[in-house]
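Mind having a look at this structure? Questions to follow.
With one protein chain withheld, the remaining protein chains of the complex are depicted in position.
Let's turn to chain A:
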Amino acid sequence: MTQSTGRRGAGFWLLAAFFALFVIFLYGPMLVIFILSFQGPTGGLTFPLRGVSTHWFGDLWSSTRYGDLGGAFRRSLMLGAMSLLITAAVCLFAGLAFRRRFWGAGPLFYLAITSLVVPGILLGLGISQLFQLMGFRLQWWLSGLGAHLSWTLPFGLLIMFAVLNRFDGSWEEAARDAGASPWQVLRLVTVPILFPGLIAVALFGFTLSYDEMPRSLLTVGGRNTLPIEISNMTTNVTTPALYAIGTVTSVISFTVIAAAFVAIAIIQKRRARAKRGA
């Protein structure tokens, strides 16, 4: 490109400053609550810091004021894990199916998109009333999981479309010509090639479920998930314990995101090396 040879003008620096401000806007408040979660025992919800301690983290687990945080945390992790596995598996096969024409492909796609744009609480109302009309009890691992899947699967499907866009079907063709069974093609060719994309789908499956609140609210039954407990805390809790739980749950989110990125990067580096070596 010829423009890259030119010197960077005032426009560049103005836009760069705007972008930097946006990034600060995006992350700044989060950093502040991470810092404030280490308030001393007498500290409040705002600056100044009255000492530095892990008092409020301990308070989260020892105090009974915050309801069943431990149980909610376990349930959210379980839901995230289930939703990760189901989203990756279901979206892999659905993505493969959408490469060909089949009856009902259009309506199914629009149903998935509908699930993204419909207010979450409305879907929660529908699911909870449907369960009750049919005489089923609301359970976090059934109606709750279903509500989470209504959120994770459409995103997973869209990611899968993007991944399959760059997938060359002739590799599968070659494997079939060499005598591979459909199962062998899937296990030895399709899945290994698509694996980085599947990690991305799994990342959506876990994190979107782990942080989901509006769809869970009416569908988990008597046992709350962590985001519901935290949103209850926003109105009841006026101590830095609120920030402490925010720090804990954000650390988990960031760890999962980082693990996914690192895994994808390692696979791609290995592939690049293999390509150079060949």
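Methods note: a residue touches a chain if its C-beta (ideal position, glycine included) is under 8 Å from a C-beta of that chain, and two chains touch if they have at least 3 such contacts; residues count from 1.
We adopt the following convention: contacts and distances are computed from a predicted model.
Undergrad: Under which of the names "Spermidine/putrescine transport system permease protein PotB", "Deoxyribose-phosphate aldolase", "Ferritin-like domain-containing protein" or "Cytochrome-c oxidase" is the non-displayed chain listed in UniProt?
TA: "Spermidine/putrescine transport system permease protein PotB"
Undergrad: I'm checking contacts with the chain that's been left out. Which of A:Val52, A:Ala97, A:Ala174 or A:Leu188 qualifies?
TA: A:Ala97
Undergrad: In the complete complex, which positions of chain A touch the hidden chain?
TA: Residues 1-4, 8, 11-12, 15-16, 18-19, 22-23, 25-30, 32-33, 36, 44-47, 89-91, 93-94, 96-100, 102-105, 108, 111-112, 114-123, 125-127, 129-130, 133, 146-147, 149-150, 153, 157, 169, 172-173, 176, 182, 203-204, 207-208, 210-211, 213-214, 218, 227, 230-231, 234-235, 242-243, 246, 249-250, 253-254, 256-257, 261 of chain A touch the chain that is not shown.
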